[in-house]
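A selection of the complex's chains, in situ.
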Amino acid sequence: MQTFPRKKIELIVESAYLSPMLAMIDATGATGYTVIRDLIGRGRHGERGREALGENSNVLIIVICTPVIADRILEGSQRILGDGFGIVTVSDVQVLRAEHF
Amino acid sequence: MILDVAATNLLSPLILCFVLGLIAGAVKSDLEVPAPIAKGLSLYLMLAIGLKGGWSLAGSGVGWAAAPALLAAAGLSLLLPLPAYAFLRFGLGQDRPTAAAVAAHYGSISIVTFASAQAFLTQQGIGHEGYIVAMVAIMETPAIVTGIYLAQRGTTETNRHRGDLMREVLFNGSVMLLIGGLLIGWLTGGRGEAEVKPFFVDLFKGALCLFLLDIGLTVARRGAALRQLKAGLIAFGLMMPPVAAAAGLGTGLLLGLSLGGVTLLMLLCASASYIAVPAAMRLAVPKADPAIYMTLSLAVTFPFNITLGVPLYFAVARWALGA
């Protein structure tokens, strides 16, 4: 089937950052997002997600978008995270319905 | 006498379930309470605490007497972070964001510590004012404001809107459940209590056991981080509770609270948040080190309060009231 190239951004951040991140993503014009909650993880700031208390868990935010919007999201994420916790990756994907993203 | 009381407290199923969790965590057992269960239990506990307060208000009536108590609660939560901050920043040389965030935790309260103390008092046959529950709710969040103020004083940076902060302070989930439960209890009174007592009253202690098991597991996991804390910080985690309890004692006496009321207020002051405040500090003061505030609050102050603190504050309150 015919497919079209897009960018896939994956943000792994503390759940505390979820709502500002989603607000930022909405503002960039992205057509949507998907969130996986209740992850566990380890990074420069130690272990996270094994405690039910204190909302100490990670979420993974996935956005499929055009390169232009991808860049806006990368910048927005840096603005929100600052030196905070989280990692960001970008990769190439093919999508079926170009008009959706 | 006080040892006796302390022993009663230590040998309750509540504290022993906490200890079981501690041990299981320490030996790295695979025991684990699923997160949704722990969250469900905490919703249940807060709603139950609210309702029980409301029913007792409905029974006893509440006059203008409660108004100064509620104001005092807000004041304590706003002001207690100040001495904590001063000690951490100037005594221990802690960086500003972390000192501010830790201070915010000690202005707020721990609902499980409160529930354990309530269970202890019931066990001793000591009652308390129904509006104490309103004080609990009111003390939860003002400390967040002080913490953020302390963290940002002199700087211009801020990455959140004032509106978000207000929402967190006023409409925090715990606050909603406590205040909401209180109003529901008060509006429905004895008739409402009769309808839902088996669920919200009879099960309370057992559910608290399960929750304390989970907290024990979490504290044990935090325990590993203890070794990385400077001794000064651990000393702070042990000394801040009695100091804050003294403020609670004074306030309680001024307000003319009963023995149970004074004990609970001391304990509220002495306890430190590990649910609402950490979540707020993550966002509002991202440069503060969570390993420090979570570990102090959970692994130092919480165990101290529920084991030794409860009987200690009770003994002091009894002595101060000449009861």
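Observations, loosely collected:
The chains carry the letters A and B, assigned in the order they are written, with residues numbered from 1 in each.
The rule is simple: contacts are C-beta pairs under 8 Å (C-beta built on N, C-alpha and C of every residue); 3 or more make two chains touch, one makes a residue touch a chain.
Only a predicted model underlies this, so the values are computations on that prediction, with no experimental measurement involved.
Each kind of chain appears once in the view, while the complete assembly in this file is A x3, B x3.
We adopt the following convention: only the chains that are shown with their structure count from here on.
With each centre defined as the average position of its C-alpha atoms, the distance from subunit A to subunit B rounds to 34 Å. Residues 14, 16-17, 20, 38, 45-46, 50-57, 80, 82-85 of subunit A are the ones touching subunit B in the complex.
The touching residues of subunit B, when paired with subunit A in their complex, are 33, 35, 38-39, 159-160, 214-215, 218, 221, 225, 274-275, 278-279, 282-283, 286-287, 290-291, 294, 298.
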